[in-house]
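Read through the structure below, which is laid out as structure tokens, and then see the notes.
Every protein chain but one is kept in place in this view of the complex.
Here is chain A:
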Amino acid sequence: MAGNWLLPAETTSSGRPVLQPGEVESSLQPTVDLVNEENPNLPIFKSGLLILTTYRLLWLPNPESTTSAPTSKAVAVPLAAVTHIFQSKKSIKGMFASPRVRFQVSVTPDGRVQERGSKSAVITLVFRGKSDPDSFVGKFYEAWRGRAWVGAVSASSQGESRPVVLGDGGGSSSSDTGFALKMPVVGVSGILRKEQEMWESTDKSLQDAFQDLNALMTKAKDMVILAEKMRQKLLSSSSSSSTQTNATNDEEMSSKEEMQEWLLSVGIISPVTKESAGALYHQQLSRQLADFVKIPLEKAGGIMNLIDIYCLFNRARGTELISPDDLLRACSLWEKFNVPVMLKKFESGVMVIQNKSHSDEEVFSRIRTLVQNPDALQTGISATDAARMLGIAPAMAKEHLLAAESKGFLCRDVSPDGFRFYINIFQDIDPNDLYLVKEYGIYDAWNRAAIASR
């Protein structure tokens, strides 16, 4: 097919690009056409979303126009293949047409975009929407000259190039080239000296990094590598010490595990920001959030408090914090995109994020079995009991119990002992004969439990 003269790009199920390790988004532009000037017969990529990262120029089809299979059409131009960026000419004619940005890429003889290709082609970007091509060109130039992909290539050659969007973005390592011209390692003293050198350099980079936030941002990559190294060290030491089993070791182990957890979730490498996404901010944020919540949701059993998500998401974003309002807007945009998660508001006003596959019916049936065991028939269950037995947060358990109550499954009991829920036996009682207990059903089961406990 003639359309594949560009490299294919992967996207997530929510329509966000899958970034390579260390790749960071720097600008997003809506409704951009991508045209090959050398061969006008090639299909034009019309009015899609253009994403400039530190490694690539990504073009994603407009999600509204191609809802069927947007993942198949996303394409990329590696910045490494760009050979020249043309300065945009200001002319009278240009004032009336849509702004254009032209750049030259190297291509293979049969016209495919490739690094170090023998031929070259000119690609034109046509900005149709309300956008600022001048600042885009600035960022484009900056990213191209930044050559951020150079370090990444060595990392991928080491087989660490799992495509990640978030989580541990470790990957690229520039440290192993750092000691190339140092003295050769000879004997024990050599090993000691090398250890010392490494220790000093680590210490220095830590100090540099924490001087101010800007320095931290520039050092972020090194910090990620450091975190990854520490994690590896912890992992290996914990596996070697697992043979010993005593109380203090367990404690140590748990603190190590905690440490690992922290290091594992270093965060989102390329958070969507107002600066990079502009008008597309909430839309892109929404997609990124949808990708992000998948893992925590799975751990929490398919449903999570919005506040918890807010904390987790902001922690993962590091310095690029978002406001609660932004989060809420991002969540409410999910309805429009085809994402596997949804925002749900309980009657009490508590908002949660849940998997679409997570069904209330299942929770209700679990609650129903809970309240029907003999102890619960007699003494009821509190939100805390339900939380423990369902493995969810107490506030969430209470919401489920209240929902079950409103459906008539449960009855409440408010007393000095607290707020408890019982199975609803009212529906089973005959109002014309208060003393009749049918020999089956919930009333009978409750009655048997009540008599047995006396």
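Simple rule for what comes next: a residue touches a chain if its C-beta (ideal position, glycine included) is under 8 Å from a C-beta of that chain, and two chains touch if they have at least 3 such contacts; residues count from 1.
Keep this in mind: contacts and distances are computed from a predicted model.
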- Note on the structure: Taking the list "Vacuolar protein sorting-associated protein 25", "Proteasome subunit alpha type", "Ribosomal RNA-processing protein 42" or "Exoribonuclease phosphorolytic domain-containing protein", the UniProt entry for the undisplayed chain gives the protein name "Vacuolar protein sorting-associated protein 25"
- Message: From the list A:Gly129, A:Gly190 or A:Gly408, pick the residue that touches the absent chain.
- Response: A:Gly408
- Message: Considering the complete complex, identify which of A:Phe86, A:Trp199 or A:Phe426 is in touch with the unshown chain.
- Response: A:Phe426
- Item | Positions on chain A contacted by the hidden chain, ascending | 380, 405-406, 408, 411-417, 420, 422, 424-427, 429, 431, 434-435, 437, 443, 446-447, 450-451, 454
